[in-house]
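Only a single protein chain was left out; the remaining protein chains are all shown in position.
Moving on to chain A:
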Amino acid sequence: MSRQANRGTESKKMSSELFTLTYGALVTQLCKDYESDEDVNKQLDRMGYNIGVRLIEDFLARSNVGRCHDFRETADVIAKVAFKMYLGITPSITNWSPAGDEFSLILENNPLVDFVELPDSHSSLIYSNLLCGVLRGALEMVQMAVEAKFVQDTLKGDGVTEIRMRFLRRIEDNLPAGEE
């Protein structure tokens, strides 16, 4: 009985590590393929965006969350539902701007960076930049144009990892003239 249970946890662990190890291999490959850290950061963001626009469907199907009425609700859903579902962590939400259009996600632990160290030659690399693209792509599919960027990174010696999210504008559906 306990052997079965061990197998189950082992499986889950391998499953989780599969993603983080694959991500690490990808970043390494991109660093070989592109000249500068900035280029790698851009590719990661772009790839993340492509993933985000499809991941949102998986998220909406599995989470059953309704439409968010404001950016605060969106923040809650991102931190407490989405991050929990996909990465098994719940970042805290802090540093709201007075206008309510900006906030920070604080990740005590970033699962992507287990076993990762940034060499000095790649000090400008934003290792987890895929996440920013994913957030941007996913939110665009629910009519929100946002900006997401890392402002603190444990890989760079900061105490925590912080993603700053900024609401830019609502994306209206473009309906042809004459349709309601």
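Just a few scattered comments:
Just so we're on the same page, a residue touches a chain if its C-beta (ideal position, glycine included) is under 8 Å from a C-beta of that chain, and two chains touch if they have at least 3 such contacts; residues count from 1.
Simple rule for what comes next: contacts and distances are computed from a predicted model.
One subunit of the complex is not drawn; among "Trafficking protein particle complex subunit 6A", "Sphingolipid homeostasis protein orm1", "Protein YIPF" or "Histidine-containing phosphotransfer protein", its UniProt record names it "Trafficking protein particle complex subunit 6A". When the omitted chain is restored, the residue from A:Ile51, A:Val65 or A:Val160 that touches it is A:Ile51.
Within the set A:Glu10, A:Asp70 or A:Glu108, the residue that contacts the chain not displayed is A:Glu10. In the full complex, chain A touches the omitted chain through residues 7, 10-23, 25-26, 29, 43, 47, 50-51, 54-55, 58, 85-88, 111, 130.
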